[in-house]
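Heads up, one of the protein chains got dropped from this complex, but the rest are sitting where they should.
Presenting chain A:
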């Protein structure tokens, strides 16, 4: 209990990345909170997804990425994940030709996966274990995608627009699942739904044109209508 956290769980310094020769992340630096939710915000196309993909090693990148004090920016994706990174990609990316159970089994890295937690959070998935993931609704697919990350004990979660395209009621289910997860593991959350951001995030980082333009309290940002409108294009 007296141990002092000296290094942040995930920090990024001078991160740049390009897709097909086009630079989409430019010299991005930030640090995640060691607990709770850090929001990564910005309008469409500013490079939020690309930033997460660069951290994961899914696109070519340069700069420093540090996870729990270890440089990981030269490592292949699977090694980075094995260090305890859970990734919930934009658009869910469930394996549609695999069953729900197979999607989860594939994701299990630990010898004692958190199956009980998954069952509590998403009882629906237990009932649909044998169903092909491609035949699930968007909300159910998002549950599978979240469950794949939560089934392991991770050091950090990277979650990309988990409420995108979901019905309002389901949005709240997803937000609650994230809230519960964030009690045990810090979350870097890309999210367009500001209500969800308000509910979950303490810190916010805002990108514009691939660069960081805001790094501070989420509450201060969202309570300042003019700033929110300027940076996020919405109030």
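Criterion: a residue touches a chain if its C-beta (ideal position, glycine included) is under 8 Å from a C-beta of that chain, and two chains touch if they have at least 3 such contacts; residues count from 1.
As a convention for this text, contacts and distances are computed from a predicted model.
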Open item on the list: Looking at what's absent rather than what's present, what does UniProt name the missing chain, "Dimethylamine/trimethylamine dehydrogenase", "Cytochrome (Ubi)quinol oxidase subunit III", "Amino acid/amide ABC transporter membrane protein 1 (HAAT family)" or "ABC-2 type transport system permease protein"?
Closed with: "Amino acid/amide ABC transporter membrane protein 1 (HAAT family)"
Task: Residue of A:30, A:87 or A:122 touching the missing chain in the full complex - done: A:87
Task: Contact with the hidden chain (one of A:43, A:105, A:155 or A:211) - done: A:105
Open item on the list: Just to verify: which one of A:19, A:35 or A:58 makes contact with the chain not shown?
Closed with: A:58
TODO: Kindly note down the residues of chain A that lie in touch with the hidden chain.
DONE: 56, 58, 76-78, 81-82, 87, 89, 93, 95-98, 102, 105-107, 109, 148, 152
